[in-house]
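I have placed the structure first, in the form of structure tokens, so that the comments after it can refer back to it.
Omission of a single protein chain aside, the complex is shown with its protein chains in their original locations.
Chain IDs A, B and C follow the sequence of writing; residue 1 opens each chain.
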Amino acid sequence: MIRKVRSHPTQNEDVIFERSSPGKIGYQLPPLDVPEVDPAAALGNEHVRASIDGFPEVSEVEVIRHFTRLSTWNYAIDLGLYPLGSCTMKYNPRINEAVARLEGLAWAHPYQPENLSQGAMEVCARLEEALCEITGLDAITLQPAAGAHGELTGILLVRAFLESQGNARRKVLVPDSAHGTNPATAATAGYAIHNIASNEHGMIDLAQLAAVVDEDVAALMVTNPNTLGVFEANIVKIAEILHAKGALVYMDGANMNALAGMARPGDFGVDVMHLNLHKTFSTPHGGGGPGGGPVAVRKHLEPFLPTPRLARSAGAFTWDYDRPQSIGRMRAYYGNFGVLVRALAYILAHGGPGLRNATVDAVLNANYLRHKLAPHFDLPYDGPNMHEVVFSDERQSAKGVRTGDIAKRLIDYGFHPYTVSFPLIVHGALMIEPTETESKQELDLFIDAMISIAKEIEQDPQMVLQSPHTTRTSRVDEVTAARKPILRWR
Amino acid sequence: MIRKVRSHPTQNEDVIFERSSPGKIGYQLPPLDVPEVDPAAALGNEHVRASIDGFPEVSEVEVIRHFTRLSTWNYAIDLGLYPLGSCTMKYNPRINEAVARLEGLAWAHPYQPENLSQGAMEVCARLEEALCEITGLDAITLQPAAGAHGELTGILLVRAFLESQGNARRKVLVPDSAHGTNPATAATAGYAIHNIASNEHGMIDLAQLAAVVDEDVAALMVTNPNTLGVFEANIVKIAEILHAKGALVYMDGANMNALAGMARPGDFGVDVMHLNLHKTFSTPHGGGGPGGGPVAVRKHLEPFLPTPRLARSAGAFTWDYDRPQSIGRMRAYYGNFGVLVRALAYILAHGGPGLRNATVDAVLNANYLRHKLAPHFDLPYDGPNMHEVVFSDERQSAKGVRTGDIAKRLIDYGFHPYTVSFPLIVHGALMIEPTETESKQELDLFIDAMISIAKEIEQDPQMVLQSPHTTRTSRVDEVTAARKPILRWR
Amino acid sequence: MRYLPKSDAERQEMLAACGLTSAEALFAQIPAEARLQRPLDLAAGISEYEIADYFKSLAVKNAGALPSFLGAGVYRHYRPVVVDAVVSRGEFLTSYTPYQSEISQGTLMTIFEFQTMICQLTGMDAANASMYDGSTAVPEAAMMAARITGRRGALVARSVHPEYREVLRTYARYQNLPVEEFGYDAQSGQIDFTDLDAKLNAEIACVILQSPNFFGIVEDARKAAELAHSKGALLIFTFSEAVSLGILEPPNADIVAGELQSFAISPSYGGPFAGVIATKEKFVRQLPGRLVGQTSDTNGNRAFCLTLATREQHIRREKSTSNICTNQALIALMATVFLELYGKQGLRELATQNLAKAHYLGSLTRPRFTGPYFNEFVARPPAEPAEVNRRLLDRSIVGGLPLERFYPELAGTMLLCATEMTKRADMDLVAEALA
Partner (left out) sequence: MRYLPKSDAERQEMLAACGLTSAEALFAQIPAEARLQRPLDLAAGISEYEIADYFKSLAVKNAGALPSFLGAGVYRHYRPVVVDAVVSRGEFLTSYTPYQSEISQGTLMTIFEFQTMICQLTGMDAANASMYDGSTAVPEAAMMAARITGRRGALVARSVHPEYREVLRTYARYQNLPVEEFGYDAQSGQIDFTDLDAKLNAEIACVILQSPNFFGIVEDARKAAELAHSKGALLIFTFSEAVSLGILEPPNADIVAGELQSFAISPSYGGPFAGVIATKEKFVRQLPGRLVGQTSDTNGNRAFCLTLATREQHIRREKSTSNICTNQALIALMATVFLELYGKQGLRELATQNLAKAHYLGSLTRPRFTGPYFNEFVARPPAEPAEVNRRLLDRSIVGGLPLERFYPELAGTMLLCATEMTKRADMDLVAEALA
């Protein structure tokens, strides 16, 4: 029985181009206070375009309605639990949005003189300090725009460091449970990928690892806790094995929400890692971005960090461009500054003890879900879990219902689905991460829904296979979308 | 066939007290930077309360979700046409919200020294000037908080003026088409109400009026255009009749959206009137308020306006409290200032020509609806209309379907209903005011919906009587609500 | 124009559909002598950018941003950003009065929660959905008392906000509600019970007092209630500093008519604020304004709707309990969000902090009255209050309110307020200036 939602009318809305009619306007500019200039004369006829074919012409009220209506077609954290495994969809505090819009921050130009930028630079400095303390590492760059960008930065750091040692090496080891960005990144950095299989506990197998680590290995990219939500219990030994051969340990920090305040990668052998500010540190996902992917390193990698580096001189902040060993720039300017502001606001709100409490609640929520759902769904790895838990659809698939179908049915129950079919090492994975900002009431409703769906699958699998049944848009034909791509309106 | 909406799940949500659990918090205060004080010691034990029984205890994320979820149960202008007759539900520009929140305006204290309030006072001054020009009257007070408050102010002005002439008189004339606030106001001001019936054109009958106007009549409260959307064509003569007997003409300006830039009450004999800033001047209704009800008057009523009056001295604005003939204060401070800011922003955005164009579109939209719907619904007064049009359910009631039922069925079609059963002189009224901020596309969808409902009533009146069918809340039992009032949660 | 969603072609099409050829023709029904024969004498419309610029230029001319010790009915309390996040949602901001329950349940439920919390705070059984503000709620309450008791007279304490009393006089004037004032004790600043006792008689419908009163002093409302009741009058309790309800014992009044500005409503140069009237079960049908009630829909689901409308002008016209129609819904929603965010613990801690701040300042200056005060008090500066304020302004602090304007007998004194937003350092500066 569905307790979380009821049906209600939501407004239809055309693609904006279909609302457009010639002459409608949604803007007004101030009167020009200088002489007009004829574009053709100033730029040359051949450079001046005709009017933009098909561009919309609508009024302000239509724009407000267009987006307000579209917004009602979305699910969001503000509406309820968003248990996407590996995505850490937690509450995005509103104060963070407010401070990021303060004129002095939002309108600061990256090239304005440093003596007029000290406030913005202090944001960077305080965030760097806090993140170094949280990761237990020595230095950090805030440049990377997201996790994958941080990964690339990190692997380039590894490469530059090893090069400085005389040999960049050829291989990067990636566990089969890793996120797709890990191998993609290593490849982009010019490394060959060597996949390593997880053991029956979903962890890296020490013996197997020892067997493959040699002087040709540049680094291991490990996610800890890994994508099964399992902490790599042997992480210290793992690091020793790599270090013994002069290889480095890169940690994908996407799952730091399980560790903040409890354990620090710098304390368990990690040389370099990225953080996802848009996960652990609550900056909003915004339908896919923006993010922030700071990369923290041990001292020996510091000289290679991207330019510029934030520095202090004569009591003032300054950007240091004189970094001979640096890998260079990873992007223009200094990073996704607006995201950094939000992340700092989040850290200040929680403080040290608060971050730890948040971690406890995140792990508590995930374990609570595991205990309540374990009787109904297959647990391929039934060891203790941290911030997320991964089930498989083994039992349900016996009835022909796959994880993707269970996900769609969850929508009818008023929830956003968990992460479907990842990690790849679990056949038919249901990857569930509640985060700490979910109440017991919300989790209990989710548990009821999952159990109810399990029962439905016993009784009427067909109904589940055709779900969702209550959404304004029923199941979408993704196959045709890929076969005959229509990527723009005409 | 319903083209405007489709069903989609909306989140359920408990009353906040049902989400509460002891110890959850949604706030944090800065540390106290002064010595603590024991309430009992400072205030006396008998004055200090025990904790507030039943008060909610929830976290910030739950508050955001609570209100976000509830908001999805509402219809709003931002979602579509809101054709409530007499309510002028037009687009509320977002810039008005932004400027009203500027720190210097939002945090101005009403008692801060005048030399620190010149900006706020300039807002009042410019708005006063603009509204005088728009109404064609000589002076104005911005104190009234809404239309009804303005009416009371206006009638008290009439009374004070007549008293100053030696006789406050006993009666106020109110057409039977008037809004309920008119008679209620006159009564509050201590006047007896004399209703006057409208003629077959929905207008005041000159002969009948002449017959009732005598030295006992203080004023006529006329709405122009009246609540049928009809302009009182004889308004000038009407004013002459009243003035001839020393009575005054009060105009209810709720319908100024039909006149702004086209005709000015001051030019057609009106002595005193109120405006609804939350109608004509686009300030948001916010689910019922706040509003603004400035009252404009002719010179001879100026001495009686509420204290304080905005004045200029030595190039600076000042509040003049020395108003011996004033009716006194209508409220604390100076008015709903935040609403005044929004109204001024709206006037500046349109400017003189723009206000006129808005009026044209408002009247055009209403006439377009009349022409398209006239074949399907009874038009009790089929003369030309201004900004709104009133149909009756005469044809549909033959099938047992009343205006209120048609309204509920409109909800299934994705529209907010029109005003139901007002004005009272139309039996089963459908009072429709589109405003100028509706596109032709939106009106055409509304017309289709109305015509389709008319057909449904022919074929299946029962279905319409049971509507709405698609809302998360079906028809609400208002009778029980009134019989056994439950006005608070327990 | 950007707010008008039409092209000229569409306008022509629609005119044609109306059988008209020109927009002018739409106004044919307005006789020439009633028509404006010239354009309005207002400048042409300006861009959003210019509008923003213009109001910024006005905003900086005001003192909004300075630390301030002004209270006197309008208080500076921190506004959690969640409040504006909620009221900025178009579904709340741009909806009308919830007459159509089936598509207004969101607004209706928030009002139901508001009414409930007002009852919990005031100890009353029922509260309405809001009034314009505290100053207009008081006369509406007095009119209500007159209807209930069948008596006409109102006795109002001089320690009630002076502007509230002015508004009461304006409203009462033509309803033959004779309003008389009774004094306060020159020592304590609390109401003078002997004066009240003397003025109470069988004509009196209600006794009106405010607590904390205009001097910031807590009144003995219970005692006043007993006295009023002993003479068959009702006690109307008003307040302008709602945060005090977090710590003060609710009065056993018959009608509570107060101002909620302290609940996350910005000072905004005096409005829009939100007033409210709450009362006992038995008087509910005499309440002015809107009421939301709980009921159910045809499927048996809990639902809410506006109720007891027979009290209101749109049904009862000249016999209604009040002429109020539009109220302050969105502002009341701000208060609702604020109260749910602060909750049981928060409101009490907030009140306690205000108490501590004001008493710190009080301990450094010399309060004029001996009565217990909440977050403001009357101080006796050594110099002229205006002069003291001028000195404070030089240190960019907005001082207190000189009281002579409202209380000639209190010439030379000023009302000083401190809230959780008042910083100790600023209070020390004020203390200096008053030393």
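Going forward, a contact is a pair of C-beta atoms (placed from the backbone, for glycine too) under 8 Å apart; a residue touches a chain by one contact, two chains touch by 3 or more.
A quick note: this is a predicted structure, and the numbers were derived from the prediction, not measured.
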Displayed chains contacted by the hidden chain, counting the whole assembly: A, B, C
Options A:E46, A:E200 or A:D322, residue touching the unrepresented chain: A:E46
Hidden partner interface residues of chain C, rising order: 48-49, 52, 78, 80-81, 85, 88-89, 420-421
For chain B, the residues touching the chain missing from this view: 6, 21-30, 57-62, 64, 68, 94-95, 97-98
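In this text, only the chains that are shown with their structure count from here on.
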Computed distance of Cα centres, chain C from chain A, in Å: 46
Rounded Å distance between chain B and chain C, as computed from the means of their C-alpha atoms: 19
Junction residues of chain B, two or more chains touched: 60, 64, 68, 72-73, 76, 78-79, 91, 93, 411, 437, 439, 471-472
For chain C, residues contacting two or more additional chains: 1-6, 10, 45-46, 48, 50, 82, 85, 90, 301
